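One structure is given below, represented as structure tokens, and several questions about it will come after.
A protein chain is absent from this complex, but the other protein chains hold their places.
Order as written gives the chain letters A and B; numbering starts at 1 within each chain.
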Amino acid sequence: MDGLTISSSDALLEKGQTLRQMGQSRISEGLKAPEMGPSVGGSIDKTFSATLKDAVNQVNALQKASDIKMQELATGKTKDISEVMITAERADIALKLMVQVRNKVIDAYHEIMKMQV
Amino acid sequence: MDFSSSLRISSSGLSAQRMRMNTISSNLANINTTRTPEGGPYRRKDVVFEAMPDFRTFGEMVTTRPDENLQRVQVTDVTVDQRAPLMKYEPNHPEANEEGMVAYPNINMMEEMANMLQATRSYEANVSAIQASKDMAMSALEIGR
Partner (left out) sequence: MSQIFDKTAQSLASTLKLRSLRHNMTASNIANAETPGYKAKKVDFENALARAIDLEGLRGMSTSDPEHFIVGGGSISNIRAEVYDNPDGATTNDGNTVDLESEMATLQENSILYKAALQLMNKKLGTLKYAASDGGR
């Protein structure tokens, strides 16, 4: 996946985001937060939330592509097993990575919420 | 490229070699046959192989363009050998003609044995090809395991 890796998101978190910037991040649909704050870091043009939205869309696109390839194999339209397995594996890894990133962000959020102000 | 083409092509090779083996068996069994339903001695038979593009059904042939490099083998003809029969002098044979000569099939046993060995080896080679295709496909399944 381009744009979002564990290391880059960790780097962002380690820059010591403020609570307002944490509120920007919305990875899972259940986590509702107000839209606020400027972009993170001077070198990135997009906001953090836009980056994450892009990443979620990419993962979704990978899942859909994997679905279509599976259907093609089921109907025998394609017989290229390696291609189907690779596509399915990519989608699987992307989803798992995304879930782990979500976990990390939520943990960081909890960590910050625990701080006594 | 899918593995099913290679399976079909290899199986066509197996069928062709088996048919060849059938004609060789027929030749060997009839090596001394002097009488046949169509008259005269048994004539040696041989198969003709032809390479054809690989397609599965007639519909597929007209709708898709088959890959020209993939060709399966087909037995197009079983030819009758045109060699003259062997004449042997046996005046007491029921099939002897006026000069006492009997027409025997002109079948060389060594030639047939050599062909048989070749057919056997080709058959084994095709079986190995099928095994290899199957192994490759199964290992592709390991990608996601």
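Throughout what follows, a contact is a pair of C-beta atoms (placed from the backbone, for glycine too) under 8 Å apart; a residue touches a chain by one contact, two chains touch by 3 or more.
As the structure is a computational prediction, the values presented were derived from the model and not from experiment.
**Student:** Of the chains that are displayed, which are in contact with the missing one across the whole complex?
**Tutor:** A, B
**Student:** Even though one chain is hidden, which residues of chain A still touch it in the full complex?
**Tutor:** 67, 70-77, 79, 81, 84-85, 88-89, 91-92, 95-96, 99-100, 102-103
**Student:** Write the list of chain B residues that the hidden chain touches.
**Tutor:** 3-4, 7-8, 10-12, 14-15, 18, 57, 130, 134, 137-138, 141, 144-145
Rule of thumb we're sticking to: only the chains that are shown with their structure count from here on.
**Student:** Touching residues of chain A toward chain B in the complex: what are they?
**Tutor:** 78-82, 85-86, 88-89, 92
**Student:** Show me the residue ranges of chain B that touch chain A in the complex, using the header's touch definition.
**Tutor:** It is residues 1-4, 137, 140-141, 143-144 of chain B that touch chain A.
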